[in-house]
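The other protein chains are all here in position, but one chain of the complex has been omitted.
Up next is chain A:
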Amino acid sequence: MSKMITRRAFAASSAAAAAVAGFGFKPALAQAYPARPVTVIVPWGAGGGTDATARIVAALLEKDLGQPFNVVNRTGGSGVVGHTAIATAPADGYTIGMLTVEISMMHWQGLTELAPKSYTPLALMNEDPPGIQVSSTSPYKTVKELADAIKAAPAGKFKASGTGQGGIWHLALVGWLQAMGLAPNHVAWVPSNGAAPAMQDLAAGGLDLTTCSVPEARAIIEAGKARSLAVMATARNPVFADVPTLKEAMGIDYSTGAWRGIAGPKGMPADIATKLTASLKKVYDSKEFKEFMSNRGFGTVWGDATEFAAFMDKGDAQMGVAMKAAGLSKA
C-alpha cells in the first residue's frame, strides 16, 4: 500500500515537473482526449476546503473520462504560486487547475500580472458568501444592533478579522461598511492566517467580529462559542437557515463571496475545453458532489465557460472598486 502511494505521488510530481520545465509532450492528434493522466493544480494546501473540493471534482472527472486526474498542491504566496503554475502550463488540456477568488484580487495589489483573462475558463463550481459572526458573549444579538454600535463608535474601535490583509473577507467587511455609508477603515482589520485562527481569537475575546464564511465558522458556532448574525448573500444558506441575509436584516443590498472554479491555461484547444466543461457539468450534477458540498456546508453554483468568464469579469471590476476604496490597490 505504501509503495502504491509513493509511486502515485511520484508520478504526479514528475508530471508536474515536466509541465514546469515546459516539456509537456504533445498528444498524438488521432487519440481522443484524454489519452494520458491529467494534472489538476490547486493553489492552496492539502486538507483545506479548496483542496477537498478539487479532489472530489478530480475523482469524479476520473470516473467520467477514464484517465487519472492527479491533484497537485502548489502552495505559497497567498495563492500566487499555484495560479501562476496553472497559467504558465502548456495549453494542451493535460494541466488544468482550480482558480479561486484571489485571481481577481491579486493583480490589483500589484502582486502578479495574472488576471481572469490569463486563463481558459471551464466551469464555476462553488461560491461561499461571507457571514458576520460575533462571540457568544457579545452583547449584540442582531446585525442591526451591531451595525448601530459600529456607527456610534469612533473609527478603529471595533476590530474584525477572518483572513489576511487585503483578503476576500477583509474586502467583504469594506464593502459592508461602504454600503452603510461608513469609511472603509471604520472597523480596524486584524490580519490572521485564515478563518480558523480568527474564529479562535473571536472566542478568546480578542476580536469583536469576524467576516469569514459561515461554513468556516461552523464548528465554533456549534460549540456555542460564537453566533452568526447575517450572511452577505442574496439568499440564506440552507444548512444555516436561521441566519438572515443582510437585505432581510438591515435592508442593505450587498453581497459578495469566495468562489472556486476550474480553468486551464489561456489558449486551450476549443474541443478539449468543451469536452471538459461537459464533463464538469456531469460532475456538478452528480449525487456525490452535491452530497459532499452540502456535508461541508459549501455552496454550489454552476456556470459554464462563458458564464464563468462573465462572472469573473464582473467580480474583477467589483474587486477593483472595493480595493481602491480600501487603499489596497496599487494598480
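The working rule: a contact is a pair of C-beta atoms (placed from the backbone, for glycine too) under 8 Å apart; a residue touches a chain by one contact, two chains touch by 3 or more; residues count from 1.
What we mean here is this: contacts and distances are computed from a predicted model.
Student: Leaving aside the chains you can see, what is the UniProt protein name of the one that's missing? Options: "Ion-translocating oxidoreductase complex subunit C", "ATP synthase F1 subunit epsilon", "4Fe-4S dicluster domain-containing protein" or "C4-dicarboxylate ABC transporter permease".
Tutor: Missing chain, per its UniProt entry: "C4-dicarboxylate ABC transporter permease".
Student: Using the touch definition up top, pick the residue from A:144, A:159 or A:282 that touches the left-out chain.
Tutor: The single option touching the absent chain is A:159.
Student: For the chain that's not shown, point to the residue among A:112, A:211, A:237 or A:277 touching it.
Tutor: The single option touching the absent chain is A:112.
Student: Could you tell which one of A:85, A:173, A:231 or A:322 touches the chain left off the display?
Tutor: Selected residue, touching the omitted chain: A:85.
Student: For chain A, which residues touch the unseen chain?
Tutor: Counting only chain A, the missing chain is touched by 1-2, 5-6, 8-10, 12-13, 16-17, 20-21, 45-49, 51-52, 55-56, 59, 71-78, 80-81, 84-85, 109, 111-112, 156, 159, 161, 164-167, 188-193, 196-197, 199-201, 203-207, 218-220, 222-225, 292, 295-296.
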